[in-house]
Every structure is written in structure tokens, then in C-alpha cells.
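Every protein chain but one is kept in place in this view of the complex.
Which chain is which? They are A and B, in the order written, and residues in each are numbered from 1.
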Amino acid sequence: MAKYIAKRIGQALIVMFLVSLLTFIMINVAPGDPVAVMLEKQADPETIQRVREQLGLDRPYHEQFISFIKGAVTGDLGNSYFQKEPVTAIVGRGFVITVQLGLLALALSVCIGLVVGTLAALFRGTWIDHSLMFVAMLGISAPAFWIAVLMQLYFGLKLGWFPISGSEQAGWLVMPVICLGISYGASSARLVRTNMIEVLSQDYVRTARSKGLNEFVVVGKHVLKNAGISIITLTGMQLRSLISGAMVIETVFSLRGLGSVSYAAIMSRDIPLVQGCVLYVAIVYVLVNLVVDLMYGVLDPRIRLS
Amino acid sequence: MKQDNLLEVKNLTTRFKLDDGILTAVDGISFEVGRNQTVGIVGESGCGKSVTSFSILQLVAPPGKVAEGEIIFDGQDLLKLSKKEMRKIRGKKISMIFQEPMTSLNPVYTIGNQIDEMTKLHLGLDKQAAKEHTIELLRAVKIPSPEQRYHEYPHQLSGGMRQRVMIAMALACNPEMLICDEPTTALDVTVQAQILRLIDELKQKNNMSVMIITHDLAVISEVADKVIVMYAGRIVEESDEKDIFTKPLHPYTEALLKSIPSNAQRGEKLFMIDGMVPNLLKENKGCMFAPRCQYAQPHCFETEPELKTVGDGRKVRCHLRGEGEE
Partner (left out) sequence: MGIFSKRREMQLKDLGFTAEDLASRTLYQDAWRRLKKNKLAMVCLFVIIVIAIVAIFAPLVAPYDPFETDPFNRLQKPSAEHWCGTDDLGRDIFSRIIYGARVSLLVGVVTEGIAVPIGIVLGCIAGYYGGWADMIISRIIEVLGSFPFIIFALCVMFIIGPGILNIFIALGCIGWLGHARQIRAAVIQLKNSEFVEAAKASGASDFDIIFKHLVPNCLATVIVVATIDIPSDIMFEATLSFMGLGIQPPNPSWGSMISEAQDYLRQVPSYSIFPGIAIMLLVLAFNNFGDGLRDALDPKLKNL
């Protein structure tokens, strides 16, 4: 098990390094000079040159990249070009908002998925199954940002229950979490259903029934734990796209999360800030994958004991 | 013997509602299992023998359903019981061993947990008593170091060991009847004999009735008191005597016997039954076996023969066998 964890961490570090490298290359390939953007084109060439030197942009690319990696390891990602603040502080603030939103939405999505998916699987082929899956399909097919707009319209403007933008008023998280949760809950309901149906058809479920166990024990004990293994893997994969989804929803509700921060950073060519954002998101990914792998080990003795 | 039947199956019919139509997997079969008797049910895959056994315990998975018939166990019609009453029969009165020991045990729970679960439920044992009982059972099925195995997971055991665990689990509550669905098919030849002997031994010790379902006549020949041959959802031959092996009545039984490798003469080509099992989704006319039968007569394709008693209590479903024939 220790070896397994070490291997996963090693792989994760490689992926993070490659992600940073890729971001660095993309940012530098992009046309337009950040210094020119910064100084709004009025500056004379000498000033531009001076600022470039200050920011270390005159150094060769590989040196710039190495100093970024060094900084990343020691927790110093430099200062933002435009907001005169350390990158870690800006990204950190956005990170808190996005992670709150993401985790709460994930929790909601898993709850919806488990309840709806299990019910549909147990009543497979009946009208209960068909109507639940139809609603789930509607949820998958409606864009999350549109659900967000509809919720703003009804619960925000018409009923006035929740604020429709910003994170200052109480209850600001409710609508973003619900619309993300519904959107992802719909697709996890389908995944749960498929996996439950597959497990329900396994020989050991028949064995459990042949022992005279009641259906509650058969499903609750024998089916759920086995289905859980694949459901957790799929939930982990879903969490990746949920991070992207959260970043889009942030823009609908004008939240200053990672999504808005990185959007603004890319638009303004704030290289340290972009790299910081990508690094933070990559860390989240890696952590998610690690947690998923470990959960997998806990649930499945075949992995735990090998 | 006749009066003391533990199980009487009467006119059992099980159907599957599929997308392409209704498949009648078991078509009006009747048979009896006496107390302490071992009955073997033989047939090719898809002949309905496994569905028969699932029907008895009402474990047929949807879209399958027992359509009609009676299953009288110890004087009670199992088909008339409520779900709750049926659960008290399963595992307690009638136990079952399945074909695939690899997949029939839940991979995420220990062996001990899976056997304890049963004795806690049916015998009301507490945790400690259940554990002791389980270890005793594991010892009875000759699993070495049972105390250690108790804490192991199915994937840590070999196929033969897993099947022993399945047997131990099936016997946990001293059932009156044990149904074995292809108990040895997935196992090595050397292990097969051991498992069969074990089942036979435990049957004697526990005074059980046993129903063995298999496609392999050799398996039956060792242990069965009565043999039932099934084809296309019907019983085609039933014989109390072991002379089904020396003097088969139905051409299908004959063909099955001929296709056992050990029965073939040296240098002789191994016998194969031509053609395929009829499509049970279609309306079939005449004897189901006629298209593959080497003795088939024109009228075999017209009317389906009845299952009739021949000679000393043997039954056969064939036009070529007259009543009272020796």
C-alpha cells in the first residue's frame, strides 16, 4: 500500500510539472507583450526594456521557467503584474471560493446521484425508472450556466430569496451550489444507475438472495459497496470537470473565484498570476485523484492487500 | 419412497419476456425429489436446468418469471408464500451452490462475514457464536487452517477452496435440501471429484436431499439416485435406476452418453450432436429433438410426444418408445 501511494504521488508530480511547462509554453507563444499591455502602449522603448528587466522577462525562457519552478517549490509565486500583491494571496482568495463551491456542489451531486440512480436501478424498466432518467437527461442537456440564469430569474429576482451576484450577502453560495449540483447530479444519477444495474446482475448478489437476506441488506450491504468502487472513480473524474463548471458558474454569479481570477489573468497577460492559477488547479486535480485512489483501496480488498 | 417426497414440482413453467418475444425456458416440467435422495438434472446449456433450480428458490431474475405450476416443499407450495416467508426458506431449508465460485462470493467482504451473516439471520447466533460455528463449518468442508481463512477475502483462495466455502455457507443452517447448480464445472478435474465426494459425504451426514444440475453425465453417474434429462425446457427422460447409463431410452440421452470422451472406443471419432438447440422464442412443432435426431421419422416433426412411463418406472418422451416396452 505504501509503495502504491508513493507511486501515485510520483505520477502526480510528473503531471503537475508537465502542466506547468505546457502553461508556460502557451503563455509565451501567445502574441502580444505583457509589458506593452501593462504600460498601455504609451511607454517609450526604454521604459519597456527597463520593466522587462525588472520582471526578468529579458532572460532566456528556460531560466524563467526554472525560476518559476523554484518559486513554486518554496511557495513563492512572485507578484502579480497589475495587482501589486503576491500571486499566492490573490489565487488563495479565489481558491477558497472555488473550493467551497466545488465541494458543496460535489456533495449535493453525489447525494442526488446516489438516491436517484439507486431508485432507478431498483425499479429498472418501470415508469419510476423511466421518469427519473428522463429528468436526469433534461438536467444533463441543459447548460449549467443557463440553469444558473433561470435560478437568478426566479429565486433571485422574482422571489428575492437569494442574492444574484457577489459573495457579500448571506446565502450567496446557495444558488451556485444548487445549479452545479443539479447539473452534475443528473449525470451521476445515470452513472450510479448503470453501475448498480451491473452489480445487481452479479452472481454474488444472487448468492446473497439465496441466503434469505432481505432486499434491504442485499442492496445496502452487498450491492452498494461494490457499486461504490466504480462510482467513486467516476465521481473523481466528474470532479475534474466540476472544477471547470464551477469556474463558469462563478462568472454568472460574479464571484471572485479561481475562474474569474484566471479569466482576468489570461486576458491581461498577467503571467505569474496565470501560472499560479494553473498550479493551484493542478494541485486540486492531483489531490482529487489521490483521494480517489486511496478510497478505492479502502473499499476494495483486492487492491488493499496486493 | 414415493409417499415421502421432500419436493414435488408440478407443471412448472418459467418464461422470460424479452425484447424479441417470450422465451419459455422451462415448459411444464414435473418431478419429485425424495428425502435423502440425490437427483441429477442433465442437459446442454440453455436447456432450462438452471432456470428450474432458480425457479424453486424464486431467484429467477426479471424479465424472467415463474408463469405457472406448483412447487411443493415439505407440504407447502413455495409459489404461494409471501416474500418474507420465502426468505425463511432460502438458506434455512433450501440452500444453493452456484456454478462460478469465482464470482458467487462477494469480493469485498471476508469469508467469515459472508457465512456469519447467514447464521446470525436464520439461527439468531450472536457474533461470537456465529464465528465459532463458521469456523466449525469451514473445518467440516476440509478447509485447512479455518481460523485464518475466516479473515480472508475470496480472491485470496483458489477456485476449489472457494467452492468449499460456498458449500460451507450452504450448509450453515442445516438445510433439508441442497441445490447444486453445476458445482464442479468451473473447477479442475482433480478438484471436481473431491468436491463431489464432499457433497455426497455431507449429504449422508446431514440427512439432506440433493439436487445436482450439470451438463456432464460423468458427474451424475457417481452420486445420483435418479437422473432427469432435460432438453429445450422439457424433461425427455427420467430414470430412477442407474441403467440410464447402460441402456438410455431417449436418442438424446444416447447421444449425450456417446459424446463423453471416456465412453468412446480407442481410435473412434468422438461423437458430436449435430445442429443446434431449437430457438425457444419461436413456436416449435413436433419433437424438439427431431431435427438433430438420427432416428427421426416424418411424424416426429409433426406432433410432440408425451412423457410416458416405460417399463419399470422409467419415463421417456419419444415416439419411438412404446408404452410398456422393456
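The rule is simple: a residue touches a chain if its C-beta (ideal position, glycine included) is under 8 Å from a C-beta of that chain, and two chains touch if they have at least 3 such contacts.
What you see is a predicted model, and the numbers here were worked out from it, not measured in a lab.
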Query raised in the report: Which one touches the absent chain: A:A89, A:L150 or A:V298?
Result: A:L150
**Report entry** Options B:G28, B:G46, B:P107 or B:P278, residue touching the unrepresented chain
**Finding:** B:P278
Report task. Taking the full complex into account, find the residue in A:T47, A:T126, A:S201 or A:S241 that is in contact with the omitted chain. Result -> A:S241
Report task. With the full complex in mind, choose from B:L6, B:L157, B:A290 or B:V316 the residue touching the hidden chain. Result -> B:A290
Report summary line: Residue list for subunit A contacting the dropped chain reads 15, 18-19, 22-23, 26-27, 29-31, 137-138, 140-143, 145-146, 149-150, 152-153, 157, 191, 194-195, 198, 230, 234, 240-241, 243-244, 247-248, 251-252, 259, 262-263, 266-267, 277-278, 281-282, 285-286, 289
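Simple rule for what comes next: only the chains that are shown with their structure count from here on.
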Query raised in the report: How many angstrom between the C-alpha centroids of subunit B and subunit A?
Result: 52
Query - Contacting residues of subunit A [partner subunit B, same complex] - result: 124-125, 201-204, 206-214, 217, 221-222, 225-226, 229, 299-302, 305
Report task. Using the touch rule from the top, collect the residues of subunit B that touch subunit A in their complex. Result -> 54, 57, 59, 61-63, 84, 87-92, 95-96, 98, 100, 103-109, 117-118, 121-122, 153, 155-156, 166, 169
